[in-house]
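For chain A:
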Amino acid sequence: MDTQKSDARPVLEGPDIARVLTRIAHEIVERAKGAEDVVLLGIPTRGVFLARRLAAKLEEITGRAVPVGSLDITMYRDDLRMHPPRALARTDIPGDGIDGRLVVLVDDVLFSGRTIRAALDALNDIGRPRAVQLAVLVDRGHRELPIRADYVGKNLPTSLRETVKVQLAEEDGRDAVLLGAKPDPAAAGRAEQ
Partner candidate 1 sequence: MMRHLISAADLTRDDAVLILDTAEEMARVSDRPIKKLPALRGRTVCNLFFEDSTRTRISFEAAEKRLSADVINFAAKGSSVSKGESLKDTAQTLEAMGVDAVVIRHGASGAPYRLATSGWIDAPVINAGDGTHQHPTQALLDAFTMRRRLTGPDAGIGQGLDGRRVTIVGDVLHSRVARSNVDLLHTLGAEVTLVAPPTLLPVGVETWPCEVSYDLDATLTKSDAVMMLRVQRERMNAAFFPTEREYSRRYGLDGDRMARMPEHAIVMHPGPMVRGMEITAQVADSGRCTAVEQVANGVFTRMAVLYLLLGGNEPAVTNTRTEETK
Partner candidate 2 sequence: MSEPKKTLIRGAKVLGGEPQDVLIDGGVIAQVGTGLSGDGADTVVEAGGKILLPGLVDLHTHLREPGREDSETVLTGTRAAASGGYTSVFAMANTFPVADTAGVVEQVYRLGQEHGYCDVQPIGAVTVGLEGVKLAELGAMHESAAAVTVFSDDGKCVHDAVIMRRALEYVKAFGGVVAQHAQEPRLTEGAQMNEGTVSAELGLGGWPAVAEESIIARDVLLAEHVGSRVHICHLSTAGSVEIVRWAKSRGIDVTAEVTPHHLLLTDELVRTYNPVYKVNPPLRTEKDVMALREALADGTIDIVATDHAPHPHEDKDCEWAAAAMGMVGLETALGVVQQTMVDTGLLDWAGVADRMSFKPAEIGQATGHGRPVSAGEPANLVLVDADYRGAVDPAGFASRSRNTPYEGRELPGRVTHTWLRGKATLADGKLA
């Protein structure tokens, strides 16, 4: 882990993250015309913390509490059968539900788009939002599905040999986005094929 840390280069530091979240909050208010029917749903683990931070900022801006919850997508993943069963995370839908609301999904990194596809399927089983939007802290490219984010903290062009690691104070003790080399030689080998 230490070597990984020393290899990884911070591309966003704590203050940068706070700044982009503020910007995204403002964008949501602007695009959602005051954000009156917005429900924020974070995708565990770090998407949930980001959603809560966004909710706090939205409340600062609008003076109203914004419903915030979490959406576990584990059982909707298309690679479920490729790994041992994963522990489930909490799905926590705010009391008034999502029917007719504008759901903003919140995640830390947008990569292949498969997580978001799974999240859309999961949402489908919970209710019928008026619209669904996506907010991410980092978009690192390499999409494998026709999915794009509505709100992006930072576009970060990366190679497939690189890793993007988001750290948040709630989970990791500090805020940062780290760009590093893929440590796993087997994975590097796959990339070369």
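Just so it is clear, a contact is a pair of C-beta atoms (placed from the backbone, for glycine too) under 8 Å apart; a residue touches a chain by one contact, two chains touch by 3 or more; residues count from 1.
Picked so that all candidates are chains of the complex that A comes from, given by their letters.
None of these values were measured; they are calculated from a predicted model.
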item	value
Complex member touching chain A, one of 1 or 2	1
Residue numbers on chain A that touch candidate 1, as the complex places them	72, 75-76, 80-91, 93, 121, 125-127
